[in-house]
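Worksheet: one structure, shown below.
== chain A ==
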Amino acid sequence: MEALSAKNIVKRFPNVLANDNVSLSIEKGEIFAIVGENGAGKSTLMKIIYGLYLPDSGEIYVNGEKANIKHSRDAINLKIGMVHQEFMLIPRFTVTENIVLGDEPRKFGFVFDYKQAVKEVEELSNRFALVVDPTEKVENLPVGIQQRVEILKILRRGAEILIFDEPTAVLTPEETEELFKTLRKLKEANKTIIFISHKLSEVMEIADRIAVMRRGRVQGIVKKTETNEKELAKMMVGRDVVLEIQKVKTELGEVVFKVEDLTVKNQRGVVALKDCIFDVRAGEIVAIAGVEGNGQAELVNAILGFLRPVKGTITINGNEMKFITPYDIRRKGLAYITEDRKRRGLILQYRARENIILGNHTLYPFSNKGILNDNAIDEYTTRKLEEFDIRPREAYMKAQNFSGGNQQKIILARELSSEHKFLLASQPTRGLDVGATEFVYKWLIEEKKKGIGILLISLELSEVMGLADRILVLYKGEIVGVTTPEETNEEELGLMMLGLKRKVAQ
Partner candidate 1 sequence: MNWTYLINESLKQMLDFAAPILFAALGGVISENSGVVNIALEGIMRFAAFFGVWGAFNSGNPWVGLLWGVLIGALLGAFHAYITVKWAGDQIVSGVAINVIATAMITYFLEWIFKTTGYSPTVAYFGSSKYLVNINFIENIPVLGAFAHLHILIWISLILVFVLHFILYHTVLGLRIRSVGEYPLAAETLGVDVLKVKWIAVILGSIIAALGGISLSLGTMSSFTNSMPSGKGFIGLAAMIFGKWTPIGAMLASFLFASAQVLQFLLQAIAKGIAAKIPVGFYLALPYILTIGALVGVVGKAVAPAADGVPYKKEES
Partner candidate 2 sequence: KPAAQQPAKIKIGLVTDVGGRGDRSFNDSALRGLETWAAKVEYVQGGGYKALSDEAFNASIPDDLKDKGITPLNVEPIVLESKAKEDYIPNIQALVEQEHCDLVIGVGFMLAGAIGESAKKYPDTKFMLIDSTPVDENGNTVDLPNVVSYLFAEQECGFLVGAIAGYATKTNKVGYIGGMAIPPVLRYEAGYRAGVKTTNPNATVIGQYTNSFVDASLGKSTAVSQMALGADVLFHAAGATGNGMFQAICEKGAPYWGIGVDVDMGLDPNLCPDRTLTSALKHVDYATYEAIKSVVDGTFKGGVITLTLKDGGVGYAPDHVKDVLTADQISKIESLKTMIINGTFTVPTDPNEVETWTPPTNF
């Protein structure tokens, strides 16, 4: 029996046709996966189903009946729930407040009965075995837990159709396994699940049927049993994709980056990084593995100068930096690829051309004595759009209108072209499609060949194992493992990441 179907959905945004006559039909109780390039229109379609966007044309049917969904309210009433690509959580609110918002337990009709709410949340989390601390503020939670909150939110509303838009992008393998357990449980409870991911392995593991979207259209719908990752990838990108990373050996040069006894407190004054010692040498890729929220963020912020270390030193290209300020590390020869494109990587209202020179804008030829040289910038931008295959080739398009993958490419184009000896790559492929991911790997290896030292922070074990020369495992702010891909395997790394195993050389 059909739970949900979309018929001829069309959605146009000022610059793109995001959904071009999309039709889908999803059976009750199945796990239906949607894959597709960045910008293919997956999220747009989901947002339309959830009532966040209104389609230009087309209909949605729920349980066979035509549904007119103008608000999320309507979707919720139709027992549709959605876990969004960007978490819809209010950091300053507690877990409970986030979960009950919109349908709060009340006293006298208007008073918010917080005690009752906490109780309900506890019951809920017990029932679905999703452990959370109801009274903790969300801003203090690691993403894994935050996602549980998201799931609890929709379960509480008794959702029958659950949409997960790239839920695993931010999860570690363990957390992903956790999530899948949950999904299977939900499936057993005969709930319908739409699952969006760029990780084909996951899709192959969890999905019953898989739809491939490309340029706003549905490329095809296949049974899992009748396909494989390579084929999917090809359907998505329209060409063969190299999914496994081929190693390259390079000569290691001098030390380009070094931290000694680095101890950092986070914004809330808690020690989040303890006595870290390691270095990165030219031509070397050092990967930091670990569950998110174990000090990676603080390490990055300390390197960038957003957090002042309480102890220890950071050295980039031999410049030891006592009081680093974000604006001068760049001049010390550091390049930075961030996972947080929208907040840290780009100025969304700026055009591609302005974003692509950010950080080098004070340099000749982009500016001379403080005066910008537009022609030089245009010429440079056009060149880089080609070189990094950024689509569309629109130097004057606002960054916010590029899709995730192309936004990331803009950042790569900028960072890799700037004068640097050391590259800090923090989850560089988060949320990227296979094509873009392959692209990023290609460039990281290029960098390595060029003799750039790279510090790679990643949650993807495959990525870590594939790219790294050395692997450091971070747990509770401490380096609990120092190893190499040759000496270890994913299981062992997993154990170390969970603090169940230590392995520190010398």
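Keep in mind that, in the parts below, a residue touches a chain if its C-beta (ideal position, glycine included) is under 8 Å from a C-beta of that chain, and two chains touch if they have at least 3 such contacts; residues count from 1.
A quick word on the picks: all candidates are chains of the complex that A comes from, given by their letters.
Quantities reported herein were computed from a predicted structural model and do not represent experimental measurements.
Asks: With reference to the defined contact criterion, which of 1 or 2 touches chain A in this complex?
Replies: Selected candidate, touching chain A: 1.
Asks: So in the complex, which bits of chain A are touching candidate 1?
Replies: Chain A reaches candidate 1 through residues 47, 50, 52-54, 71-73, 76, 82, 84, 88-93, 97-98, 101-104, 106, 110-112, 114, 153.
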